[in-house]
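Complex shown without one protein chain; remaining protein chains in place.
Lettered A, B and C in written order, each chain numbered from 1.
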Amino acid sequence: MQRIGVLTSGGDASGMNSCIRAVVRKAIYHGLEVIGIRRGYSGFIDADMGPMNLSSVADIIGRGGTILHTARSERFMTREGRAMAMENVERFGIQGLVVIGGDGSFTGASIFYQEHGIPVICVPGTIDNDIAGTDYTIGFDTAVNNVVDAINKIRDTATSHERTFVIEVMGRNSGNIALAAGLAGGAESILIPEIPFNVEDICKKLLNGIKRGKLHSVILVAEGAASGLEIGKKIKELTGFDTKVTILGHLQRGGSPTAFDRILAARLGAKAVELLMAGETNKMVGIRAGEIVATDLTEVLGKPSPINKEMYDLARILSI
Amino acid sequence: MQRIGVLTSGGDASGMNSCIRAVVRKAIYHGLEVIGIRRGYSGFIDADMGPMNLSSVADIIGRGGTILHTARSERFMTREGRAMAMENVERFGIQGLVVIGGDGSFTGASIFYQEHGIPVICVPGTIDNDIAGTDYTIGFDTAVNNVVDAINKIRDTATSHERTFVIEVMGRNSGNIALAAGLAGGAESILIPEIPFNVEDICKKLLNGIKRGKLHSVILVAEGAASGLEIGKKIKELTGFDTKVTILGHLQRGGSPTAFDRILAARLGAKAVELLMAGETNKMVGIRAGEIVATDLTEVLGKPSPINKEMYDLARILSI
Amino acid sequence: MQRIGVLTSGGDASGMNSCIRAVVRKAIYHGLEVIGIRRGYSGFIDADMGPMNLSSVADIIGRGGTILHTARSERFMTREGRAMAMENVERFGIQGLVVIGGDGSFTGASIFYQEHGIPVICVPGTIDNDIAGTDYTIGFDTAVNNVVDAINKIRDTATSHERTFVIEVMGRNSGNIALAAGLAGGAESILIPEIPFNVEDICKKLLNGIKRGKLHSVILVAEGAASGLEIGKKIKELTGFDTKVTILGHLQRGGSPTAFDRILAARLGAKAVELLMAGETNKMVGIRAGEIVATDLTEVLGKPSPINKEMYDLARILSI
Partner (left out) sequence: MQRIGVLTSGGDASGMNSCIRAVVRKAIYHGLEVIGIRRGYSGFIDADMGPMNLSSVADIIGRGGTILHTARSERFMTREGRAMAMENVERFGIQGLVVIGGDGSFTGASIFYQEHGIPVICVPGTIDNDIAGTDYTIGFDTAVNNVVDAINKIRDTATSHERTFVIEVMGRNSGNIALAAGLAGGAESILIPEIPFNVEDICKKLLNGIKRGKLHSVILVAEGAASGLEIGKKIKELTGFDTKVTILGHLQRGGSPTAFDRILAARLGAKAVELLMAGETNKMVGIRAGEIVATDLTEVLGKPSPINKEMYDLARILSI
């Protein structure tokens, strides 16, 4: 192994830059060369790539997003697109590939490996924390802190006006952000796609709270569980409360990564390089029980990543 | 003057607590007693009020929102409602009133004074910074920093994905937040109610930027100028760019106040007490040219508070 | 079990309030009563304690420090002091005790249990993360983020002036904060008590960096490894570089807890109550491999909590 490629793919996640930095420096430390591939698989196909050195990754450890940019690529889902990418692999002398992204990106990497035999190691970088084989994904901790920060600010208004606030957060298929941020932010109710709910129960809880003197409430809704606007409307109908809705949107992704995400990203990125050097392929690095481990992609792709039911129950108990 | 009342009214603004603290402590320092009135004019009518002392305002200097809570009151717009409030003035022995809020709250205060003769001093507390007679209102600086912080985070994603983002911020009648945050955050275009715009020009600018290699853009829209969703839709239609929209909503108001808002709030609150002690009434305290000054409410109510045209032009120049 | 006591002891750590909230609410949820003991063992001896209810812990989830206050108590190290505390146990009808603190506090709790038979469950709350039996202690993640935030700010000056900065961080016996913050903040060297170092090597690395064009450096020193001032002086002597020193001090402890610390604190606090209800005693709750577990205090007290050598080596590699 003398030269590796690295790319970021899918939705951006804070900490991807720390991971790129780790991949580049770890590789250079061991005498490898690194090709940075821009715009994910799209740039991989279009040869939008070039060599990276120590100073390519200077001062990026604390910056959100990804300096390699990212994109979704329809073409890489086709055999022709992947064949074009393989031409670039040969042209640039790439002998192994690090793919930082989510489930969809890993699927592409795995097919690419199977078709062309080029070793691939995947690194979980997605704010949703919904990938099997790792306890945490890069960007999740930052996203959760972003949401908690927003809850804090909104609660100031909720308290001052004695209002109910519905906050819709990211998570199409996963309630992880809503659950963690709701527990950390003391949300009165948390709605996630993994667990059925009905608005009547939420309203009952709100009314009980009012009876006990609780003057404001925050209800967190994962976008995959329901529409924040609809939940707000229903609560207003059923309780008559002045209910406001905020959809947090894209500000959840960005910002300087937390220390946790930076450290996780550094450890995972370095491990990915080690695995390529050891001749491994078709694996994802992850953190399990505090240890950095590798898992075969066949055990990752399409596998469920269940929410922590203990945390869900705890959030319910603590918000009485 | 032996006993004064203080209330917060209208939308909450960060720094209101610092102002309440200043009113209470300044008054006590001069031997006055303070009655805190909860829920704005609503609590004023309902006698939701009671004495405050030094420890009532301990540890609130850094907290967003208002510990006195706030509300909108239809009843105070009626002669009957105000008469009920006047009964509470007599019952609690209040000899002067400090009203922290915005234009609507000041109108109520002014009518109350005219009908019942109780001295009132108003303090401008609103995130919009749209009140005549003061260069800054309490809460504006914090709101602008909140928006800039959100722009920073969203720009990480805009850059990573090379997208155009439309961000809708508060300001029904005023573009002040959009203008200040847009200049501070380096927004490519700023749409405010005070200045006409057309989406074609914005798109032209976006396309010129693309030609020069600019890969992402942030367009800030004050809610009073246009709907962020509609602007986003039109840009997409006209340019074909992947355009995303975020509506920042209520997180703009809250959070721990900036140093600027805390200091402004302290100075204005203390001045309000001084004015009441000096026998003044029907005035608003404000900061003008760095000095804390009093302005007759007749020169404040309904008067325009124009935007800073120099800053608007500058924002346009710097975003080339 | 009908009534439990809770206290915080030793140095304050951000997240202690989230833990107190969890203990109180979890206990009330299960029908228990809670006595809050103020000022740690000192208040335990002096009967500085009283009942807590749901509203005692409202709005504290996001506040640093501990609303129960904390103190070091010489008297509780004596048999007489502990006997006085036992009198209060009886007087207030306490049947089980939750102690949130560090190693020293746990020793006191253990002796108290052995002498008086009152069940005690300990919760690790200390910024140092140096307690056996748990992967993380409450307050560590917040402290590390505080340090990283400070490194970011100082690096702005280091870069602008092309200077070397030595930053001394907390950690008398443990390099955990220095190591995590150094890795997350991209420190060029990290000095910790667990691993020998010599200043000559650090200077050699600095000089190599200069040769490669590196114009600024940050060296992180755990207070238990060396004096920041002395390290700075030696570097200046050996290299002639303009070297500045900052001792971060107490600002490392405080601030609103991170989401990670809030969630950890909630889970540990709730588990402590569960253990008391299950008749357990003389145990510490902790998080191991993502699971909340209980460990006998005999396996915790005085046991080493080694640093993560992989992370130390990684920090060295990534700072080339």
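Here is the rule we go by: a contact is a pair of C-beta atoms (placed from the backbone, for glycine too) under 8 Å apart; a residue touches a chain by one contact, two chains touch by 3 or more.
Bear in mind that the values here come from a model prediction, so they are computed numbers and not experimental data.
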Touch partners, limited to displayed chains, of the chain removed from view: B, C
Omitted-chain contact residue, chosen from B:62, B:93 or B:302: B:62
Candidate in contact with the missing chain, chosen from C:91, C:161, C:204 or C:303: C:161
Which residue of B:46, B:135, B:230 or B:296 touches the chain not shown here: B:135
Positions on chain B where the hidden chain makes contact: 21-22, 25-26, 28-29, 54-55, 59, 61-62, 135, 141, 144-145, 148, 152, 159, 180-181, 183-186, 212-213, 256, 258-260, 262-263, 266-267, 270, 288-290, 292, 310-311, 314, 317-318, 320
Chain C residues touching the omitted chain (full complex): 8, 11-12, 14, 16, 39, 63-66, 69-71, 146, 149-150, 152-157, 159-162, 165, 215, 244-255
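As a working rule, only the chains that are shown with their structure count from here on.
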Mean-CA-position distance for chain C and chain A (Å): 28
Separation of chain B from chain C, taking each centre as the mean of its C-alpha atoms, in whole Å: 39
Set of chain C residues in contact with two or more other chains: none
